[in-house]
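Sharing a structure with you now.
Excerpt of the complex: some chains, original placement.
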Amino acid sequence: MGGYGDVQMIDENGLRVDGRGPGDLREITIETGVVPVADGSCRMTWGTNEAIVAVYGPMEAHPRKIQRQDRAVLDVAYNMAPFSTTDRMRPGFNRRSREISKVTKDALESVVLLELYPRSKIRISIEIVSAEAGTRCVGLTAASVALADAGIPMTDMVVSVASGKINDIVVCDLNKEEDNYGEADLPMGILPNSGELVFLQMDGDLSQEEFKQAWDYNMDAAQAVHEMMVEALKGGGSQ
Amino acid sequence: MTIPIVPKLLRAHLGELAANDGRIDGRKQWEGRELDVKHSVLPRAEGSARVRMGDTIVFAGVKFQIMQPYPDRPNQGGLMCSAEVRPIAGRHWEAGPPSPESIELGRVVDRGIRESGCIDVDSLCIIPGEKAWQVILDLFAISDDGNLFDAFALAGITALRNATIPAERFEVGEDEPLTLSKTPIMCSYHRVGGRFVYDASGREELGGDERIHITLGDDDNVHSLQKGLKGIFTADEFAEIMGHACDRTKELRELIN
């Protein structure tokens, strides 16, 4: 987190730089079927974030050493396109992307019914073509929708949202400016039907009370986003 | 890129269709697919485009960096063009270092734009010998149903034509549009069922043979050629393709102008 504490990001009425209240989400749109050659796909915009996710499979897992006799494996790649950021993102190996790919895979493997497809692989490509703040949440949420679009059975969809802290105030869904000056970020991956978690990260500085507030914001936001996901899968468009 | 097993049945089928002047999706030999071109679609890019040709979808994004001019060309900026086809674009594209296929894609599109001279590299100089703009054009495939070459080339030139030099962000003056003096356009041809067709789809590529890429400038000048894949073609076949390219590049140029 940036932590330049002296920039004022919340006005006297408790409103944020983009006019939102502390618990409000940015604008979100969800669309399926956007990668015609894939088995399932999703385009999600969230503020000026844009993620495109394609799902291929289940298909044969090769090389054979990655096969598991009793279940499918997920091959998850999170990637930022070179033009997705203010300073061009150089293609190639990137530790941050590797870590996000891994925790996203861990989250999705918790809900996909892997046992239905022994020895197979499901490939999930998450491409961030425009990045604001919270791309890992957008990518994970869009991946859930794309898996559903591909007809892959899951116990529940994962909804991922992040809350954070700015000017010592806990707020939901940091935007780019807030993220630059923010003091903490708590992304969670929530199962909306049970309130359980499959994904959790955090960095920065939160007291135990602030942590609880951020947690609650995420839980509420997850319900709201979940409705849009269901709508998009029904209708083919959420806006 | 995994090498897909070329289905003999598909080849045979494409051959029969060709014998009756047909194509697998009902198009004529020289007919392109439905085309949709949008520019300025990527908020973080200084220029961008999204091109859809049938079920092939690609993005192009332009970013600028400040570079030190090369000692022997102190008044010139530069252009860098790179193509990435990541696994999102299709079942047969794999992660890893750039494949020979994606290297060829990037270099052929790059040459068409660079060699046309459409970007005046002298105009990219900020302080001679010290600072100049480097234009970076990134081509990115979302869905590959064939003919990524033409989709990339069209998205690339469209993104460049709509790019803004971000001088304010770099504190070297005021933002201004990147000016292009020409509009090079690529047309690609694939041998399918024994004869060449324009704008091959994914299944035509899978069951076809060699391909030829032609980039022409505003006045039909040739800026770039490339023959790819195994196959032998005659001078007459090439002349016919070149004739079609002269016409088709004009249509496409008008479309994006």
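Here the chain labels run A and B in written order, and each chain numbers its own residues starting at 1.
Going forward, contacts are C-beta pairs under 8 Å (C-beta built on N, C-alpha and C of every residue); 3 or more make two chains touch, one makes a residue touch a chain.
Since the model is a prediction, treat every value here as computed from it, not as a measurement.
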| item | value |
| --- | --- |
| Chain copy counts across the complete structure file, not just the copies drawn | A x3, B x3 |
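Everything below uses one rule, namely that only the chains that are shown with their structure count from here on.
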| item | value |
| --- | --- |
| Residue ranges of subunit B in contact with subunit A within the complex | 42-45, 48, 55, 57, 59, 61-63, 65, 82, 84, 86-91, 95, 136, 138, 140, 142-145, 169, 202 |
| Footprint of subunit B on subunit A - complex, ascending | 34-38, 48, 50, 52-54, 56, 59, 77, 79, 81-88, 91, 123, 125, 127, 129-131 |
